[in-house]
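Only one protein chain is missing from this complex, and each of the others stays in its spot.
Order as written gives the chain letters A and B; numbering starts at 1 within each chain.
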Amino acid sequence: MGRLPLFPEQASTFAPDVDHLLFFLLAVAVFFTLVIFGAIFYFAIRYRRRSDGELPKVQHGGMALEILWTVIPFGLSMVMFAWGADIFFRESRPPDNALQINVVAKQWMWKLQHMEGKREINELHIPLGRAVKLTMTSEDVIHSFFVPAFRTKQDVVPGKYSTTWFKPTKAGKYHLFCAEYCGTRHSGMTGWIYVMEPRDYANWLRGGESTGSLADDGAKLFKDLACANCHKADNSGRCPSLVGVYGSTVKLTTGATVKADEGYIRESILQPNAKIVAGYAPVMPTFQGLVTEEGVLQLVEYIKSLGGKPAAAAEGAH
Amino acid sequence: MITAAVTERENYLNVSHGLKSWLLTKDHKRIGLLYLFTITLFFFLGGAFATLIRIELLTPQGGLVSSETYNKLFTMHGVAMIFFFLIPSIPATLGNFFLPMMIGARDLAFPRINLLSWYLLVIGGLFGLFAMLAGGVDTGWTFYTPYSTTYSNSWVIATALGIFVAGFSSILTGLNFIVTVHRMRAPGMTWFRLPLFVWANYATSLIQVLGTPVLAVTIVLLFSERVFHIGIFDPALGGDPVLFQHLFWFYSHPAVYIMVLPAMGVLSELVSTFSRKPIFGYKLVAFSSVAIAVLGFLVWGHHLFVSTQSVYAGMVFSFLSYFVAIPSAIKVFNWTATLYKGSISYATPMLYAFGFIGLFTIGGLTGLFVASLGIDVHVTDTYFVVAHFHYIMVGGTIMAYLGGLHYWWPKITGRMYPELWARLSAMVIFLGFNFTFFPQFILGYLGMPRRYHVYPPEFQVLHVMSTLGASVLAVGYAIPMVYFVWSLRYGKLAPDNPWGATGLEWKTPSPPPPHNFDRIPIVEHEAYDYSTVVGEVMEVG
Partner (left out) sequence: MASQIHAETLALREQFNTEAQQKDAATLGMWIFLITEIMFFGGLFLAYTVYRRWYADAFAVASSSLNVYIGAANTVVLLSSSLTMVLAVRAAQLGKRKAIVWFLVLTLLLGGVFLGVKAYEWNQKFVEHHIPGPAFHFEGVAQQGPAQLFFSLYFAMTGLHALHMVIGVGLLTLLIVQAAKGRFSASYMTPVDVVGLYWHFVDIIWIFLFPLLYLIDRHLGK
């Protein structure tokens, strides 16, 4: 039968946080369970029926007790809420210097891309002690990127980007599971996260065939798809220049403004008429069907490399 | 009083004979039994799927069935148990039978609609059964898009239609109960003299009436998307798959309260009768049912914490989810307080009640875990959640249902069940249940995902424990089937009020006459006034 693990490893900065909250919840749960079980056990024995004609004295209720056992659980609940919300909020805010990894999920495999161009299938090598941010999308149905040892999970949805981040604290090999039912081989859509010492990671990154960085691949696509014909760097084309656009606030024809993040760039490529930049006409054709999700991610990296928000996707792990 | 002529007295069972008199009945008591028969079939069907699932999970690589079949098994287990067993269960069997009697009415407000409700459940069930036999459906009972609309090659439409039709059964039952409670109470039966079982079913009916239509329209959209490819949830056309989740859970979260509130209603009856005391804090327990119904509509987003729903929406839903836990806690405390200085009997229904309080407490407390955002990110879509809801649905609702069945069996059939066997099976169920589902909490926190056919070998020991527990549980469920049927012929004849309970249903003969009351009663006492029934207890066991 083998080992009998009863508690997962802690391998990220989030893990001890989540586990401490768990222990608090366990303490509260065990306490109330014992109180209720104990009370029932005790009352059932102490007040067991001794004769058929018994008629206990009526006690309709007691406001003091009701208030007590409403207010105390409520107070405890609020602590549970706030504590959990704090962890959740931090999980939604990756640090600016996080190592960027792109993930494309499809039935039934995980495709991962490092910025330097290295591709992995169902495996992710990352360095110890460095925050890692995943930008993810799906090619088909909803999947979910789950690493129990990190205590993180995020659904991967077709048609949009979702992100998750973690900072590994222990070198080793950890399960990656798909956690959203996605069809026949859902339980086969698993993999491994390899957390390596920084030096080992650098060696690993250098090894294997050299491919261009993700941004280089994106530049090639930008040329192949003739984007540069309209999006001229000096703004002389029919479309806005993309230099510095990433991370900026864009004004639209409707008067609204939007932050030019990865999701905005993806939407602009696949559904260009959803948002039109103020002062421009809706002339951009859609590239849906002409470029894969991985291609879109590469284009996004290229556009990011044209400047914009500082400390964008870092290159290398030194 | 038991008389020699009891078997010749006219009651709702012997007043007419033949299939037609049952299939065209307008008597809420007979309709309750029609439902009992139907949902029991679906319970064992769902149970058969569960058995296959647990056997398959004995080994990490499976081997009994293919992945495709396994995916169909857990889907059909969920669909059968939720839509064709749990949602109707207590309201349509015990509620149908006893709600009119408890308020002093001759029947529900709309008896023919009541019969229609049963036929709708049967038709919906047949659609579902057809889908299961024709090849099965593999989307999970939650039917997330775009898998269900575009990618699944299984009987999605037939199953969805079955659920759609069964949904109208639920809506009409709810409508019937609401109108009945408002308009058909006997003279003197004020709202605060109603048995808490009535309050619970009333609150449940509110949910059925307001929530189920949203499921219906969601199914219409799912159907249209799958058949006509119209693109509401399809990202390629600009649609949003997460919109489906919002629409789905807007019903399906309140649905879990449809499944548990009636069970809580049963509990109030059992705890009171077998302590011979009114429920401590009657008004608060009554209001807590309504509070759960209302608050239950505000928390659906806690199923979407990792779905790409906004962080702020997640916080709001987590916050509100703690609110809905409070009225449930109040009930548990009040039931426990009722036992204090009571006269506690260990009759089978009370054993089930004890089991419910214990297991619902554990299940409910684990709800606090999943309501917490930080924890839920880790445990959502794992066996932790599976354990959580089975503690409430099985450890809670099914135990209450069995407790209620035993409690009211004498009234329904005119016979007593065998007490010793009944107590034994209650304990077997309690033990088997805990062995099945407690290991799943551990599995879940370890990271074992839901809906997995194959799994890493380190999880095997816990899965084997769970399967062993399930075998014991299955035995526990089989025993009552046998002795209930046995009791119909050989059980001791039941008096009018074997438990010395209050409540108008106990003022009728066992089994009751076709129109319940020869004369509409006039109510002059508060609920649970045991001074009015002193001396009516039959020795049990």
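What we mean here is this: a contact is a pair of C-beta atoms (placed from the backbone, for glycine too) under 8 Å apart; a residue touches a chain by one contact, two chains touch by 3 or more.
Keep in mind it's a predicted model, so treat the numbers as computed, not measured.
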Check: If you put the missing chain back into the full complex, which of the shown chains would it touch?
Finding: A, B
Item checked: Of B:L73, B:M102, B:V156 or B:I171, the residue in touch with the unshown chain -> B:I171
Item checked: Residue in contact with the excluded chain [from B:L23, B:V220, B:A313 or B:L493] -> B:V220
Check: Per the definition of touch given earlier, which of A:N97, A:N203, A:N235 or A:T254 contacts the omitted chain?
Finding: A:T254
Item checked: Absent chain, residues of subunit B that touch it -> 105-111, 171, 175-176, 178-180, 182-184, 209-214, 216-218, 220-221, 224, 228-232, 236-240, 243, 247, 250, 515, 518-520
Item checked: Absent chain, residues of subunit A that touch it -> 254, 271-274, 282, 285-286
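Note that only the chains that are shown with their structure count from here on.
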Notebook entry, point to check: Measuring from the mean C-alpha position of subunit A to the mean C-alpha position of subunit B, what distance in angstrom results?
Noted result: 35
Item checked: Residues of subunit B touching subunit A in the complex -> 67-68, 71, 138-140, 144, 146-147, 150-152, 235-236, 238-242, 275-278, 280-284, 305-308, 311, 314-315, 318-319, 322-323, 325-326, 329-330, 332-334, 336-337, 339-346, 354, 357-358, 361-362, 365-366, 368-369, 371-378, 380-382, 442, 445-447, 449-458, 460-462, 464, 500, 530-531, 534-535, 537, 539
Item checked: subunit A - residues contacting subunit B, complex -> 1-8, 17-18, 21-22, 25, 28-29, 32-33, 36-37, 39-40, 43-44, 47-50, 52-62, 65-66, 69-70, 73-74, 77-78, 80-81, 83-89, 91-92, 107, 140-142, 144, 146, 148-149, 151-155, 157-160, 162, 175, 177-188, 190, 271, 274, 288
